[in-house]
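To keep things clear, I will list the structure first and then write my remarks on it.
Of the protein chains in this complex, all but one are displayed in their positions.
And then chain A:
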Amino acid sequence: MSVPADVVVVGASAAGLATAEALRRKGYQGGLTVLGAEPHLPYDRPPLSKQVLSGAWAPDRARLRPREALSALGAEFLLGDPAVGLDVERRAVHTASGRTLRAGAVVVATGLRPRTLPGQAGLAGVHVLRTLDDALALRADLRADLRDPARLVVVGDGVLGAEIAATACELGAAVTLAGPEPAPLAGRLGPMIAGLLADLHAERGVRLRPGAGVSGLDGHDGRVTGVRLGTGEVLPADVVVVAIGAVPETGWLAGTLIRLENRTNATEQGGLVASCILGDDRPYRPVPYFWTDQFDARIHVHGTPSAGAEPTVVDGDPAERRFVALYHRNATITGVLGWNMPKQARLWRGRIGDAVTGLAPAL
């Protein structure tokens, strides 16, 4: 495979930037263009539901690289101009402003777009949280003088919904966290960890509505007034965040792509894509990893948790909210979870794939 003379990366977030940087790191000297739908220089998404929403960080702090580092990359950043079409045969990308970008290789790194509820569009006070502008709009709405405290309903009990609930609660909002699971993240981390998370949220003042199917939104004069549950009950709300997952942002492409998405994958995949472009094909097999901050809990997950089986605590003590637990399946360790024990969790990570037998229950 010959190295292309120029590369267009569609998407200027973590994955797009990682691809551009990896190309240069591996010695690629051809033309490099990074096309971004948003007007912002590449920024990091994990702080959006935490430090940016809370106001602890000014928006600029979420930037992935200082301006000088981006200049040193020797790439042209075309921002605020979404891709609208891809001509595979001509390797050309068409943009909203009417540009046509041709290149020897086109990298698709447009990420995800949030799923929404029916009737959500056009109803003021209803938010998603995917972009920097989304986070700032939610923050402004929570601080607007609607009611004190603002009543926030978070629809969705996954990582993002639980983080938003925690941050908004600390901002002083009256928060209800509603979702289909019996406890936050139960489907992903299992009942024991989810139960500890539920306890934490409840004791900090978040009202939990587990097992809640959401059927729609109520509004008045174009502004949301509540979230309707499948049971007919309405949760009154001044502000609503819908955090019910995301789908690949591939509306501008003819085909469909399937990808793993989280912040670590974004950078690791970027490195891999760069290798492929430069003719070095390697299988993509990283150990999955994510972390979440909720109130004073910092939770790290390496590998694959199995929600079905209870994890085994191997260090620390859940009662002290500082422990490491191992997930296993068919007598093999599949994942490691650290709750306020990051270094210890990382040390256990090497045991993923090992047999459970002979495991010391506590160090």
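Definition applied: a residue touches a chain if its C-beta (ideal position, glycine included) is under 8 Å from a C-beta of that chain, and two chains touch if they have at least 3 such contacts; residues count from 1.
In this section, contacts and distances are computed from a predicted model.
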Protein that the absent chain corresponds to, by UniProt name, given "Bacterial extracellular solute-binding protein", "Osmoprotectant transport system permease protein", "YlzJ-like protein" or "Ferredoxin": "Ferredoxin"
Chain not shown: contacting residue from A:44, A:134 or A:181: A:44
Among A:91, A:298, A:329 or A:351, residue touching the chain not depicted: A:298
Absent chain, residues of chain A that touch it: 18, 21-22, 25, 44, 46, 64-66, 69, 263-264, 267-268, 270-271, 289, 291, 293, 298, 300, 338, 340-343, 345-346, 349
